[in-house]
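Here the complex is missing one protein chain, while the rest keep their positions.
The block that comes next holds subunit A.
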Amino acid sequence: MRDCVRARVRERERMGVVVLQVGQGGNQFGLSLFDALFSLTSSLANEFFREPRRSADLPRARAVLIDSEPKVVAAVKRRSRAMGYWRYGPYSSYTEDSGSGNNWAKGFCRLGPSWQDALSDLVRREVEMCDIFDGFITSQSLAGGTGAGIGSYLLEVLKDEYPSCNTLSHCIWPLEGECTVQYYNVVLSIAHLCDVVDGLLLVKNETLMSTCKKALGIQRPSFDDMNTVGARALASVLVPAYYQTKPKLTGLLKSSGKAATTCKVKSSDCQSQMMSSTQVRILSDLVTGLCSHPKYRMLALRNTPQVPTGLDNSTTHPWKSHLKQLKQMLYMEPSWAMESTSSVHGHKCTSDYSAFRKIDRCVANLLVLRGKGSSDADVSLLEDKALYPVWSKDPLMVATNTAPLGDFHIFASLLSNCSSAIAPAAHALSRARAMHASKAYLYQYAKHGLSMDDFDTSFEAIEAVLEQYREL
């Protein structure tokens, strides 16, 4: 009897993921992310939303909004209210007036430490409202001072306070020329984030923009359009999915706590199979499965299709073409990448990125398939040995959900720990080094206590990360 009650209680207990939105870019993306998550999940309370105290209220986003100036957070809250489906908590934001002036050092060395107490209180409140706390997702941009500087500092603090929690950092890579000191900020942030987060998901604004232009036909995409595309891609990984049960993956399933009972099932049983197979525990599985090696932390996200396609019954293997496309994105040749219409987060190689390798080698991949027939799609295409280094065991995790993703009858996304970050990171590093060599802007960073040596350490840290990936 008691067991039965306990089980029921457990059923109602929710895993919770707290999203930290830092800086202007981070807050704008966060809004899009919650919007996507809300529209893609059916239940009112889940990992990302908590039930309101009174039933008449709207669900609250499990989010903490942080910015160094008040306007953006106010606008984001206003917009979430105007949409009227969900809300940010009334005490979930922290803003100040000073602005961080695009200066990473000001955010990291000055504002971060002085806001530390207030921020960790705020974060703790939100964490305590989760029945089971799974981890943090941060939404930040790498260009400025707030998202990059304060964001990096906050994650270091949280690593100390919640040593066992999982963190996934969603970093927005700036457009070229968004800000003159952006490469300093990018390099400093990545160097610091690599030490403290479990997964570092880099998303280039440029790729989002070209996706909007080419795949969606939006001639002049705004940040909102770009964020919507990016948020859908991330949400497609985050909303519930279940491991595709195959004999091969038994080991993995055991490690995640439950024994795989069903092996190969017929498609007619897919519903029952879904019930009995294991749900992906968003952050912990994602992080343990993909970023198990401490030296490999860079993630990239690719997905297909970009526009909703009609339910096509004529093709018997709808998945094959999509998986092929995903694989092509991994094998992208630089020249092809420029023309790419379907890559969301794959890197775009321009001529000055010099000739890096043409295949994105992956440490591990998480393939999420959504839609009819996903549970027994043939994924052998992505099991190709050439994609992975020899030491990697079971590098491909496959999660499926037969429910469609919003308007998309089928949707495939591939979150991979791969070398695609090398090209942009190397580019940023070379630009930062050039500026550093001529000592430009350094006095502004020194003013807040970041010395020449700190820069050098960061440069070396990134160089080391890049070297790791090149060795794959």
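Methods note: a contact is a pair of C-beta atoms (placed from the backbone, for glycine too) under 8 Å apart; a residue touches a chain by one contact, two chains touch by 3 or more; residues count from 1.
Methods note: contacts and distances are computed from a predicted model.
K.L.:
Determine which name in "Flap endonuclease 1", "Tubulin epsilon chain", "AP complex mu/sigma subunit domain-containing protein" or "Glutamyl-tRNA(Gln) amidotransferase subunit B, mitochondrial" the UniProt entry assigns to the undisplayed chain of the complex.
P.N.:
Going by UniProt, the chain not displayed is called "Tubulin epsilon chain".
K.L.:
Pick out which of A:L58, A:M83 or A:L175 touches the chain that's been left out of the picture.
P.N.:
A:L175
K.L.:
Where the complex has a chain not shown, which of A:S114, A:S222 or A:S451 is the residue touching it?
P.N.:
The one listed residue touching the chain not shown is A:S222.
K.L.:
In the full complex, which bits of subunit A touch the chain not displayed? Write them out.
P.N.:
Considering the whole complex, subunit A reaches the absent chain at 24, 28, 69-72, 74-75, 95-99, 101-103, 145, 175-183, 209, 212-213, 220-224, 226, 352, 431, 434-435, 437-441, 443-444.
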